[in-house]
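== subunit A ==
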Amino acid sequence: MTFIWNELRDLRDAVDLGTPPRDGQPVTLSIDGVDTTVPARSSVLLAATIAGATVPKLCATDTLECFGSCRVCLVEIDGRRGYPASCTTPVESGMVVRTTSEQLVKLRRGVVELYLSDYPDSDIDGGWSQFHTTLAQVGLEEGLPADHPYRGGDTHADVPVDESNPYFLFDPAKCIVCSRCVRACEEIQGTFALTIAGRGFSSQVSPSQGESFLASECVSCGACVQACPSDALIEKSLFPEGYHRADPR
Partner candidate 1 sequence: MTTNVYVPCDAIALALGADDVATAIADQAAARALDVRVIRNGSRGLFWLDPLVEVDIDGVRHGYGPVEADDVASLFEAGFLGGAAHPLSLGPVESIPEFAAQTRLTFARHGVVDPRSLDDFVTHGGFAGLRRALTLSPDELLVEIETSGLRGRGGAAFPTGIKWRTVANAVATPKYIVANGDEGDSGTFADRMIFEGDPFCLLEGMAIAARAVGATHGVIYIRSEYPHSIATTQAAIDAARSAGWLGAAIAGSELSFDVEIRVGAGAYICGEETSMLESIEGKRGTVRFKPPLPALEGLYGKPTVVNNILTFASVPWIVANGGAAYAAYGVGRSKGTLGVQLAGNVARGALIEVPFGITVRELVERFGAGTRSGRPVRAVQVGGPLGAYFDNAGLDVALDYEAISDAGGLLGHGGMVVFDESVDMATQARFAMEFCAAESCGKCTPCRVGSTRGVELIDRISAGTRREANHEQLLELCDVLEHGSLCALGGLTPYPVRSALRLFPGDFGLVTDVAQ
Partner candidate 2 sequence: MSFIETERLVTMANQIADFFAPYPSARRIEGVRNHLRNYWDPRMRQALYDHIDATGGPELRPHVLEAVAVLREAAPATEAKKAYAGPPRD
């Protein structure tokens, strides 16, 4: 008999499988030429991670159901058009997957450049979040070049920091709108306090109906902070001198 909770128990501290582990019949597929066997219902991202491939990811994490919004875990699959997101693509027997190629490198870099075009320069150097790891994986650890055409555009740098919660703060300037916090609030905590308000470029994490974190339905379980890959939701205790944004250029 298969138990649902076995999946939760397969979570490992040292590795983020990208999508939740699954129970299921073994399925063998090829990842970068290596035959890899994972349970059915697993994602290609999970299989690639188990195969040892380093697929950059931002919105995907193994404690949350896949979402497919960040578009950096793209791969190539024989017989499939385009570049499917590995997190939302279930494995199939005999599938042939490539996790890297010239085009994939370029595409991922192109996507991450878009993230960087709306992330504060002052928070790149010395950062150690998952976002910073992803930057290094796509070769953008230095941030966006000084003369990049994306510079000078609209950003969220002026949106105020929400420091209402005594324990953590939300800095919209660093939010990459991956919805991990929203999903953690729904799937893990079950409180449904967070949502994404607005559309398009204006999309922003919002507690309840545009309230502050403290005033909202948020119960401060910390699941959103834990889920945030980009230091946008972060413990205040990691800023012993207080949280001060760099002066805008």
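As a selection rule, all candidates are chains of the complex that A comes from, given by their letters.
Heads up, the rule we're going with is that a contact is a pair of C-beta atoms (placed from the backbone, for glycine too) under 8 Å apart; a residue touches a chain by one contact, two chains touch by 3 or more; residues count from 1.
It should be emphasised that the depicted structure is a prediction, and the values quoted were computed from it without experimental measurement.
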Which of 1 or 2 touches subunit A - same complex, any copy: 1
Of all residues in subunit A, those that touch candidate 1 in their complex: 66-71, 74, 82-83, 85, 88-90, 103, 106-107, 110-111, 114-115, 117-118, 147-150, 152-154, 176-177, 179, 195-196, 198-203
